[in-house]
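Removed: one protein chain of the complex. Kept in place: all other protein chains.
Now for chain A:
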């Protein structure tokens, strides 16, 4: 399955997932025509798509700045080339030159082969926006990838991973299909762990009515990164917050944003406001997740159909921590950081923080105050390279897994060059990718989120329970 006509592809969703998504897939022979209808719809809907289709001069600048091209040397992984998979169809049907001159201007009829190529390459792009950052015109190929994935979703071509996650979102409000009892149970266990580490217990309030703060953690934290949950709890405990975690929106990420922005992404947006109303929340604090924070910060305002008077501010936990550090309210002791343990730390700037959310300097405020030694990667900040797993391309089937290793090659080289022993990646997907890639690239680093390290450096002496 993963190799279709020589194309690397993730395993596709089947009847079970379609049922869960209430989606009727279009029969294969009608797919090209249907895809074309959707392309026509989106070109009249999204200016970012039209401009990406019509402004590229093929200067080739983006090639050497895209980690997927650097890793695979596949011309269709050059951002301009990847957009061209859609552009050649767009030209053929929606431009004068394409209708008149066809191949001469690079226009091409749509076919099932075209769609298979879209499916392959739009699920190799990690939507990291590095091409948008370097492009002289600011063409954001991420927009092309997103629309490409959306059209494929509409006609019933979805990777099994994304479809299954979308089903879980609709059913439970999180990616990992965590149930309320599972959430309470895990958090109780984490409270026990904190008690062992620190000698006192910190509770995780769940679904607590009349809470001031709703903390939205990534559901992956419950399995892969418990320290991130613990770090957040330590921070909220330290500042004495009246906070809670909701079992209906235990998800900072948003796979809908990465596959279906019309319905699945909206599901999580609406759940936020429903829970804000139900729990009487005054502020929503977002957990560590790159694309999720972008989906929340930049998309909720324009995507939510809840009235504005029912909305409350949404901020990121790392921004809030930075504000407290800048105000000198947190007593942090880097030397006693029991997670970093005095080892040199390097910071991975998640793409969505760096290029879409403006969360760059605050990461550094948090990190420099919490650990003894930071070694910056090069390039960093908004020039950061993707971990290679962005936009949920965390596929496990062998061919796609090999690609993940290639996509992360550049990042692995950068990490190795710093000589750091701790890798701080404040993003759930980056963490999931690194958990697998650290052994693949034989990197000698321990992996943490950022709030994990802040929490571990918090000095509770003379404060509350100690």
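By definition in this document, a residue touches a chain if its C-beta (ideal position, glycine included) is under 8 Å from a C-beta of that chain, and two chains touch if they have at least 3 such contacts; residues count from 1.
The criterion applied here is as follows: contacts and distances are computed from a predicted model.
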Choosing from "histidine kinase", "Nitrate reductase", "N,N-dimethylformamidase alpha subunit domain-containing protein" or "Multiple sugar transport system permease protein", the absent chain's UniProt record names it "Nitrate reductase"
Contact with the hidden chain, among A:320, A:366 or A:452, goes to A:320
Checked against the full complex, the residue among A:283, A:364 or A:416 that touches the missing chain is A:283
Contacting the left-out chain: of A:121, A:204, A:238 or A:407, that is A:238
In the whole complex, of A:133, A:162 or A:230, the residue touching the missing chain would be A:133
It is residues of chain A that touch the chain not shown, namely 43-52, 54-61, 63-65, 69, 75, 78, 80-81, 84, 95-97, 101, 103-106, 129, 132-140, 142-143, 212-213, 238-242, 282-283, 285, 298-299, 301-303, 313-315, 319-320, 322-324, 327, 329, 354-360, 382
